[in-house]
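With one protein chain held back, the other chains of the complex are shown just where they sit.
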Amino acid sequence: MLSAVIIISLLGIGMGILLGFAARYFAVEGNPLEAEIEEMLPGSQCGQCGFPGCGPAATAVANGEAPITLCPPGGKALAESLASKLGVSVDLSDMEDSVPRIAHIHEHLCIGCTKCFKRCPTDAILGSSKQIHAVFADACTGCEKCFDECPTECIEMRPIQPTLQTWYWPMPEKAA
Amino acid sequence: MAGIANMRLFRIRGGVHPEDHKRLSAEQDIENLPMPTLLHIPLQQHIGVPAEPLVRRGQVVRKGQILARSQGMISAPVHAPTSGRIMGVGGYPAHHSSGLLVRTITLRPDGYDEWDDDCEGVAEPFALSPEEIAQQVAEAGIVGMGGATFPSAVKLNLHKRYRLDTLVINGAECEPYLTCDDRLMRERPENVRDGVLLMARALGVKQILFAIENNKPEAQSAMIKAVEGYPELQVVGLPTRYPMGSEKHLVQTLIGKETPARGLTADIGVVVHNIATAAAVNDALRHGRPLLSRVVTVSGGAIRQPRNLHVLIGTPLDDLVKYCGGFYDQPARLISGGPMMGQPVPSLRVPVVKGSNGLLALSEEEVQSREQMPCIRCASCVKACPCGLFPLSMAAHIRAGSLEASVELGLLDCIACGSCSYVCPSHIPLVQYFNYAKGELAARQRTQHKQRETKRLAEARTARMEAIKKAKREAMAKRKKEMAEKKARETAAQEATAAASSTDKQPKEEAQA
Partner (left out) sequence: MSDEPLVAGPYAHERSSIGRTMGLVMLALLPATALSLYQFGWPAILLFLLTITSALLAESGSLYLMGKPQKPFLLDGSALLTGWLLAMTLPPWAPWWIGVLGGLIAIVIGKQVFGGIGQNLFNPAMVARVALLISFPLQMTLFTTPVPLFSPQAPGLLESFHIIFGRSPMYDAMSSATPLGHIKTELSRGITVDQAMGGADSIDQLLLGTASGSLGEISALLILVGGLLLIWKRVISWHIPVAMLGTLALLATIFHLLDPLHYSGPLFHLLSGGAMLGAFFIATDLVTSPVSSRGQLVFGAGCGALVYIIRTFAGYPEGVAFAVLLMNACTPLIDHYLRPRIYGRDRRGEPLSYTDSGEEA
């Protein structure tokens, strides 16, 4: 009886010491996960996720406060890579296939007020005061900041059309 | 008379044996299609960058005149198939299953069919150097005419980067219904042979193999006769199996080596070209004619008179169908190419392009479409796959959305031959899953690239704003400094004048001091 008590106590003390060592020597400073997640986000600080920028969004995702499907510009690709980074499984079938949109300025309505290009996070709008503005389609991420700003509502968000180079076969219908 | 080369052949894995339906058109001589009323010549009929137009609306052109020039290394020029007037350069339905528009030059033939003066042949093509041969092939706009449409000149220049020893001429034509290569070999074997010899000269190879499937014995005899007296040319008979015409499997059958994954057949010293491409090379070098026309097989159960037609590039498909007597009934499927790897044609308005080797109008019984059932894991697809992949698992992963898992099973090594879908008892459209997944992966890569670019632009903008702010601060600081100095000078000046007025009383003191 006594020997059993002694052995169990020794075991407990021994393991406690081991755990203490581990907690001290293997401790992780800060959360490097946040920085890695922020790297993966688009970085255009568009705010569509509801957080004020990609940094706070990364923090929220790292802490598990935000779902990994939070970023519309990132789409399914981003959700899948976040899933593999965090080691969680995600059901992407619910995620809306939001078609990416590009801003387009209707030139006959533009008054050259310069409000939009000052807001564009990627400098995708060309223009200056009293000159008609135009959007560089390649640089536009569809964050809609210019769309919100324009006083004459001359900006239209158009879905990107597939070209011969980008078209591909859709997924087949499921079986019965 | 020499016969089929007595070469040891190697087996390929998998593959299927579809009924070849070639007797519908195999005995039809190649006929020239009468001149159509309008030609629509797309600027993208090849893999690579579309050609850039050099003509404009209203311009009169001659046959063989260049209409659009190639852009960069992987591209090909486009020439006028006949003489006439340019009606416009603009969007037109592409020869592509998506139905999207492509930039197309519309030409109205004037009926005279006059050749351009520049189109002159060379008397002694074999006197040209390999570089010159490749250059002329590039200028003639020749692309792979087996359907892949890769610019042939680029392939002819591979000898600069790879050690090559064999040129294989692909006369397999393994797709059912198609007989255009078969007829070409039977009717113009010398053209093919001469083109092949020129290509071999361009590549610098010593061994040339004509690979012809054994279901084309007449083509084999015609080529054997044509290569008599040329010891370096050998005709090899291939077992009839689909997909024997796939470049990688053809080479494996002939030399027993597998092309390394993500590599070219040039990695193992072989270059493969199509029969029709060889004939086009001969035309280009000997007669100076750019690629303007090709042989197309019009066949299928729903077409009244299956034929092999020699048509001009840009002829609307409707003209071919009408010449062949039209349809019996509305066809169940209208396909460009063969039934295994062919693509649906969006409408009969689309034109014949450099890579169209067949137009099939299939009836319902030929297609045998049935309702899709769940996968029963019978593994027929695994047995049929010539590339050793796991089609059933790949499709299951794709259905569940995990594309990365399907890549691990070998999705990117899939050649989309269709053998798996052909045998599946549940009629699952496996190839569509794989094509979808490949497209989706490419789209995601583009998205990732866009994200990186966005990041770069956003950072550049932030840096720019910071720089502006910094410049402002410095300018402010500088101004402040100047203002302060100015102020100091002013105060100093004031003190000086004040001091000057008070120094009237003190000059004796200063003089004394």
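Each chain gets a letter, A and B, in the order it is written, and its residues are counted from 1.
We adopt the following convention: a contact is a pair of C-beta atoms (placed from the backbone, for glycine too) under 8 Å apart; a residue touches a chain by one contact, two chains touch by 3 or more.
Predicted model only: the values in this text are computed from it and were never measured.
Among B:18, B:290 or B:316, only B:18 touches the chain left out of the display.
The hidden chain makes contact, of the residues B:76, B:298 or B:341, with B:341. Of B:257, B:287 or B:461, it is B:257 that touches the chain left out of the display. Among B:64, B:144 or B:176, only B:176 touches the chain that is left out of the view. Within the set B:171, B:195, B:288 or B:386, the residue that contacts the chain not displayed is B:386. The set of chain B residues touching the chain not shown comprises 13, 16, 18-19, 97, 99, 176, 248, 252, 257-263, 267-269, 333-335, 339-348, 360, 362, 366-371, 373-380, 382-383, 386-390, 392-393, 409-410, 413, 418, 421-427, 429, 431-432, 435. By the touch criterion stated above, the residues of chain A touching the omitted chain are 169-170, 172, 176.
Following the convention adopted for this analysis, only the chains that are shown with their structure count from here on.
Note on chain placement: the centre of chain A and the centre of chain B lie 35 Å apart, centres being C-alpha means. For chain B in complex with chain A, the residues that touch the partner chain are 44, 94, 96-98, 100, 102, 371-374, 398-399, 401-404, 426, 428-429, 432-433, 435-436, 438-440, 442-444, 446-448, 450-451, 453-455, 457-461, 464. Within the complex formed with chain B, the chain A residues making contact are 42-45, 73-78, 80, 84, 91-93, 100, 120-124, 138-139, 141, 162-164, 166-176.
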